[in-house]
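Omission of a single protein chain aside, the complex is shown with its protein chains in their original locations.
Order of writing sets the labels: A and B. Residues in every chain begin at 1.
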Amino acid sequence: MTSWLTNTWYVAAWDTEVDTAPLSRTICGVPMLFYRRLDRRIVAMRDACPHRLLPLSLGIREGDSIRCKYHGLKLGPDGVAEEMPLANDPVNRSICVETFITHERHRFVWVWIGERERADPALIPDLWPCSHPDWVFDGDHYAIACDYRLMIDNLMDLTHETHVHSGSIGQPEIMEAPLTCRVDGDRVFLSRWMPDITPPPFWRDALRHDGPVDRWQICQFVLPSAVMIDVGVAPVAAGATLDSHDQGVRGMVVDFMTPETEESHHYFWGMARNFDIHDVGFTARLKRQQGGVFAEDRAVLEQQQASMRANPDLKLRAYSIDQGGVRARQIIARAIAAGKEGPP
Amino acid sequence: MTSWLTNTWYVAAWDTEVDTAPLSRTICGVPMLFYRRLDRRIVAMRDACPHRLLPLSLGIREGDSIRCKYHGLKLGPDGVAEEMPLANDPVNRSICVETFITHERHRFVWVWIGERERADPALIPDLWPCSHPDWVFDGDHYAIACDYRLMIDNLMDLTHETHVHSGSIGQPEIMEAPLTCRVDGDRVFLSRWMPDITPPPFWRDALRHDGPVDRWQICQFVLPSAVMIDVGVAPVAAGATLDSHDQGVRGMVVDFMTPETEESHHYFWGMARNFDIHDVGFTARLKRQQGGVFAEDRAVLEQQQASMRANPDLKLRAYSIDQGGVRARQIIARAIAAGKEGPP
Partner (left out) sequence: MTSWLTNTWYVAAWDTEVDTAPLSRTICGVPMLFYRRLDRRIVAMRDACPHRLLPLSLGIREGDSIRCKYHGLKLGPDGVAEEMPLANDPVNRSICVETFITHERHRFVWVWIGERERADPALIPDLWPCSHPDWVFDGDHYAIACDYRLMIDNLMDLTHETHVHSGSIGQPEIMEAPLTCRVDGDRVFLSRWMPDITPPPFWRDALRHDGPVDRWQICQFVLPSAVMIDVGVAPVAAGATLDSHDQGVRGMVVDFMTPETEESHHYFWGMARNFDIHDVGFTARLKRQQGGVFAEDRAVLEQQQASMRANPDLKLRAYSIDQGGVRARQIIARAIAAGKEGPP
C-alpha cells in the first residue's frame, strides 16, 4: 500500500527538461527514463535494460532508439528490441522494456501510473494558467527529501510564510486575515481575503498603483497532487471579490508534487501571471527569487521529515490553519482506497 | 528493552552549554531541547513541535517561551500552548509538548528519564569534587559513536593507557601495579597503588617536589553511568594510604556517559583538582590537552563498535583487568532488571 494513487497522471518533468539525451527520474518508486524522438514525441521507459538491468539512461541514442551502454542491446521507442548484443543474432522481439504512456500539456510532461488501457489525457488536471494564451508561465524542478504530502500541507496554508519566510515574502496581515475552507468534489479551496491594505512591494510594482488594494490568496488542491494558488491585488475602487477578481493583477502559483519514494518527491513549482507577460527579465527574476524562498521551505520540510523519523511515537496534529491540508489528505486517502482514477 | 536505565538522572549538558538559545540533544533515544528562562532556570522539552513535529530547537525564543519556526505555535516554558498559529484562534491549552524535569548540580544539567513523580534531586549521584569549594572543575562534551558501556569498560581500567596513549599519558608502571577490585552496594572501586615511584612530569610539577612519591588511581563506578577516577601523588614520607591520601596533590577525573542511541553516547569529561585551583591557564591547558588524549580513545572505541557489528558471531571477553567493567555492567543490568531508580 503506497501513499500515492495509481491510475492517475503525475508530472514527470517540465517540457524543457526532456530532450534528445535521456533524463533519468524515479516516479512513484519506479526508475524511468525520458527522451524525445526526432518528431519531438516523448518516450518513457523503465530505466533498466531488460538484459542486465544497467540503467538505459547511460546508453547511446541512435535515431529514435536507445542502445544500452553495457552490451549494446538496442531498443526502439516502443521498448521492443531492434538489435541484439551480437550483431548476427536474430532479433527476439519478445525482448522489451516496460514503457509508460506520457502526454504533454500545460508545459509539463505527464506520465500515467497504472493500467495502460485506462490512460486518458482527459483525466489530466486542468492547470489552465500554465497554457492560457493571455498568461505567461515558467518555473523549476526541485528534488525534496520528504513525503509529498508534507509539501501539500505546506502549500494548503500560507500562514507559514510569516515564520518560514520572515526575511523574504512573509507579511503579518496574512496571519490576521480569516480563512475560508470549501470542498467541492475532489477539490479543496482555502481562501483568504485581505481588503483595503497597503500592498507589499512586489504587488505594488506589479499593479503600478500606489493606493490601498484588496489582496487575495486562494489555495486550490487538485487530485492527484497539485496545488494552485490564485494570488493578486486590485485597487479597492475596482470592487474585486473573492469570486471575481480580474480587475487588478493576478498570478497563479502552480505546484505539483510527484512522489519519488515514500520519503521523497519531485516538486514542480511555477508561477503564471496575466501581467507584463512579455517581460522575459521579470519571468527570469521571479524564477531566481523563488529559488531563495524555496530553500527556506526545503530546510523546514526535510527537517520535519527527519523529526518524524526521530519521534516515531508522535503524530502530526491539525489545527484550524491545517484544514486545507487535512481535506486534501482525506481526498487523497479516499481516492487511494477507492482505486479511483483521478479527477473526473 | 534498552541498554540504559529508566527512573534515573542522566547528565544532559554542562551548565555552560545551556543558554538562551535552544540546545538540541538526543538523550536516551529522545530528541530534547534545552534552554534557560530569564531567571536562568532550565526548560527541557521534546524537540518536536506538537503541531507538525518540526524540531522546536529551530524556533525563536520569545521571553520564556519558544515559537515554532514553521507555523508559529508558541509554547510556554511549561510546554503548554500560549498562542495558536492563527493569531485570532482561541488558545487550546490541551496542546502541549512533553517536558522533562531537570536539575542543576555539580556543574551539570541533569534530566530525569522515567516517571515524573519519582524524580527526586536527592537521587542525583554525588559527584562532590565537581562542586566542592576547595576544588576547581572544568571539562568538555564529546559525541561518541559507541554504546555508552564500552566507555565505562574503558574507564574502569586504565591499563589501556599504556597502549592507546603510548605517546601521551601512558606509563609502564601502570601495568605493573596490582589491582584491587571492591564492590560496595552499587559502587565499584578499582584501585591501583604505586608506592615509591618516580612521578611522571605532570604530577611532579603539580606536587612541586622532586623526590619519590606514592601514586594512586582509584576508579569508581557510580550508577547510572559515572566513573570518577581519584588520581594523585604524595611524597613517600607523607605516609599516604589508599584510604587516606590528602597529603599530596589530588585530582578527580569525572566522566559521565549519557546514552544517545544504542550505539552512541554523550561523553562528559572533566577534571577536578585540589591544587592550583585559581590557575585559570592551568585549567584551560588541561582541557585542551585532554582533547588530544581523548581523540586516541575515540578512535579505539568507535572502531571497537564497528568491529562488533562486523563480527556478530564474536563476544566481548573479560580478563582480570576487566573486573571493574564487568562489575559495573552487572550493576547496570541488575538495576535495569529491577526497574531500580538509581543510587539510594
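Simple rule for what comes next: contacts are C-beta pairs under 8 Å (C-beta built on N, C-alpha and C of every residue); 3 or more make two chains touch, one makes a residue touch a chain.
Remember, predicted model here, so these are calculated numbers, not experimental data.
Across B:26, B:131 or B:162, the single residue that touches the chain missing here is B:162.
Shown as candidates are A:50, A:232, A:248 or A:324; the residue that touches the absent chain is A:50. Contact with the omitted chain, checked across B:94, B:244 or B:311, is made by B:311.
Listed by residue number, the positions of subunit B touching the unshown chain are 153, 157, 159-160, 162-164, 175-176, 178-179, 300, 303-304, 307-308, 310-311, 314, 316-317, 319-321.
Panel shows subunit A; residues 26, 31, 46-48, 50-55, 58, 60, 67-73, 84-89, 92, 95 of it touch the chain omitted from the view.
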